[in-house]
Every structure is written in structure tokens, then in C-alpha cells.
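Here the complex is missing a single protein chain, while all its other protein chains stay put.
To keep things simple, chains are lettered A, B and C as they appear, and every chain counts its residues starting from 1.
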Amino acid sequence: MNDAVTEQVSNIMHEIFNKQGALQALGARIVHIGRGTCETLLPMSPAASQHHGFFHGGVIGTLGDATGGLTANSLMLPDYDCLAVEYKINFLAPAKGEALIGRGKILRAGKTLAVTSVELLSLNQGVEKLCAVMQQTVFAIEQK
Amino acid sequence: MNDAVTEQVSNIMHEIFNKQGALQALGARIVHIGRGTCETLLPMSPAASQHHGFFHGGVIGTLGDATGGLTANSLMLPDYDCLAVEYKINFLAPAKGEALIGRGKILRAGKTLAVTSVELLSLNQGVEKLCAVMQQTVFAIEQK
Amino acid sequence: MNDAVTEQVSNIMHEIFNKQGALQALGARIVHIGRGTCETLLPMSPAASQHHGFFHGGVIGTLGDATGGLTANSLMLPDYDCLAVEYKINFLAPAKGEALIGRGKILRAGKTLAVTSVELLSLNQGVEKLCAVMQQTVFAIEQK
Partner (left out) sequence: MNDAVTEQVSNIMHEIFNKQGALQALGARIVHIGRGTCETLLPMSPAASQHHGFFHGGVIGTLGDATGGLTANSLMLPDYDCLAVEYKINFLAPAKGEALIGRGKILRAGKTLAVTSVELLSLNQGVEKLCAVMQQTVFAIEQK
């Protein structure tokens, strides 16, 4: 099975991602896009941290939100873009290390609504550790 | 009734807030602290925006998370600091304008766990509009 | 301002409510319907309880889900019925007493999606106590 998105969809996804100032300011990037899956990465920096030097919970939520949106968009684009309706995140462990990884998968790919699940892992001296999990709902917006 | 926190608690709260790189990078600030309430503000900037120029959902979540934590800390400090266990946010309207306002109130002030509710409002040409709501759970960490 | 729903909408809401076996088995009932608000009541019974004799968390969630759906339906009917997309509940205190009260209000009344907020209160010897809060998203289904 070929799970790759088309080059057109991949290009639109990178274009939307790169226009988001919040993701650019954090240095986040797309690592891989599949059909209904996505991997992202966000390096540690002062702008990503809280007062103990770990990744800030809001930044972990931001990468989760972005990763879930990409995951849904991999199945919605080019006809629809998506908008987050809501998300919920549980923190499992302090997120420390050189980077944060987001891994999304699609749970429901509806015409109007999609539901995604995102795992957030810290990368600490090369070792991955699950530090948060998110469930997210997005809404499809028709592109003109 | 006097709902003000002590000067000591207010000082610790500002100190913790100012040490959080993620909040500093976004230019967020504390507007008011009461006992079990809190108001914050985050100005629009490229680092706060998504691709249509609205506030990014992850940034709205970040201000919500920070505001809820401050709300709980107003009752927990100086003996305990708090750590977010989880949060959930529903988006109600696109958040556009010159600033984002966070308003938190305490729903449960337990010895170990606190629950907060946070409203996020956009400030657009001086007009406030409710754009998201959050429920959050935090855990008390004893300070040495 | 007149916040009452029409008799037609009230009748459809009671009819839908009364056809839900889960709500009937629990003896739940509608106390009041406004435009974008709703109050419900569920009496204590073995079918509503957990092992300490309090209301079961799942039953509190069930009343919350039903109350939020009614709240949205008060603005959607007769053209649309609603379906829950997701809900999230935080428990604030053990729910003990003779009844559980659900109070819903609309946070967003969109064409396709609505967001509700529901407070769940225990009624113990006539005294109300907030025991849980819910945020819920519902989806509008066109009625033929």
C-alpha cells in the first residue's frame, strides 16, 4: 500500500505550515506526512521552555494541535483546509531534552469533522519518551 | 471581602511567570491576580499568529494554560507550586485583534488537585469577544 | 426579552428525551427549557450509584451530555437535531444526595456546530453543591 500524499498536497501542507508565525517562531518543522499520519519536530529553545527548563505545556499543546491539523489535512486537502474545534491534552511526564516530537494519526475522517490522536514525545540524548497525549477535533473548511 | 493575594505571593507569581521563556517570547503579562482569579494579556505578534493572521490555537491554549496555573497558584503559593495535569479547550470564534485576554477562576481548590476554568477573549479595536473556553486540572508540588 | 422556546420545540424536545431508554431508566427529567439554556434533574437510585452510594461518574456524565444536547437543541430544533461530537467532564466533589441537577448554557450556536457548558450539582437535603463541570461539542443533523 502506498500511503504517501500527492506532491500537490505535500506542497500545500508545507506552505500553510510555513505561514504560521507561531510555528516558525518555535522552529517547528514537518518531518513526515502520510495519508492520515504526520510527524513533526520542535527543537528546545528559550521560546519553548517553562521555568524549570522543560518544554512548556502550552508549547507541547501547540505542537500537538499543529500535528493533529496536519494529520487531518493530509486527507482533506486540496479541497478542504481544516480548523481546530477543540483539543484535550494529558501530560504524562516532564518533557525535557533537545527536541519534542509530535506523531499524529487519524481516528475519524469524516466529510465535515475529523478526529485525530497525537502522541508527544521528548527526545533526550537521542532517547524518545512519551510525555503527553492529545485528542483533537477539526472541522473542514471548503477551499475556493 | 479582601480578595487580594499577599505581596509575597504576588512577587513569587511574577517571578515564576517571568522565568517562563515561552510566555516571555510571546510578550504575555499578568494584568491582575486575586485569590482564585487571574487576568492575563498577550499582544498580537507574528509569534502568536496562524496563517490567516488570527491568534494560533496553540497560543490561545498556552495563555489559557498559564492563566489557569496562575489562578491555582494564587491559592497554593508560597507552600506549593502547581503543575498542569491536563487541559481541554473549545474554540468558539476566530481570535483576531490586537490582544488576547485570559480570565481564570478557581472551580476546586483541593490540597493536592485544583480545577480551573479559563475564558479566552480577543480584544479587537477595544471590543472584547469570547473566543475559547478551557477546563484545566493542576497538581500541587510542595516547595522546599 | 422572551427566552422561551416555542411550544412546538418544547414538545419535540420532550418527545426525544422520553424516547431515550438510558434517560428513562435513570428517571431523568427536564425541569426547564429556555432559548440556549436547560435544567434537568436525576433522582438518586441504585441505577445511578457507585460503590460508596454517591452518583456514579458515568451517570453524572450522562446527565451532562443529555443536558448539553437539550441546550443546543433549544436553538436548533425543529429544523435540526443534534448529535454529541465529544464531551469533557471534571469532577469537583463527590456527588451525594437525593438528586443531581444539570444546568446547561450555550457558548456557541453555529449553523453546524454548537458548544455548550454544563454545571452538574448535587442536591443534598435541599442544598445545592457544584460537583462537576462539562464542556461539550454537538453537531447539527438536518431533520427531513
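Heads up, the rule we're going with is that a contact is a pair of C-beta atoms (placed from the backbone, for glycine too) under 8 Å apart; a residue touches a chain by one contact, two chains touch by 3 or more.
Because the structure is a prediction, the values reported are computed rather than measured.
Residue A:93 is the one among A:4, A:31 or A:93 that touches the chain not shown. Where chain C meets the omitted chain, the residues involved are 16, 19-25, 45-51, 56-59, 61-66, 83-91.
Those residues of chain B that touch the chain absent from the view are 85-86, 88, 112-113, 115, 135, 137, 139. Contact between chain A and the absent chain runs through residues 88, 90, 92-93, 107-108, 115, 117, 130, 133, 135, 137.
To be clear about the criterion, only the chains that are shown with their structure count from here on.
The best fit of Cα atoms from chain B onto chain C calls for a rotation angle of 180°, in steps of 5.
Most remote from chain A, judged by the distance between CA-atom centroids, is C. Distance from per-chain Cα centroids to the pooled protein Cα centroid is smallest for B. Chain centres here are Cα means. That of chain A falls 23 Å from that of chain B.
Inter-chain centre distance (chain B to chain C, centres taken as mean C-alpha positions): 29 Å. Per-chain CA centroids place chain A at a distance of 33 Å from chain C.
Residue positions 88, 90 of chain B are each in touch with at least two other chains.
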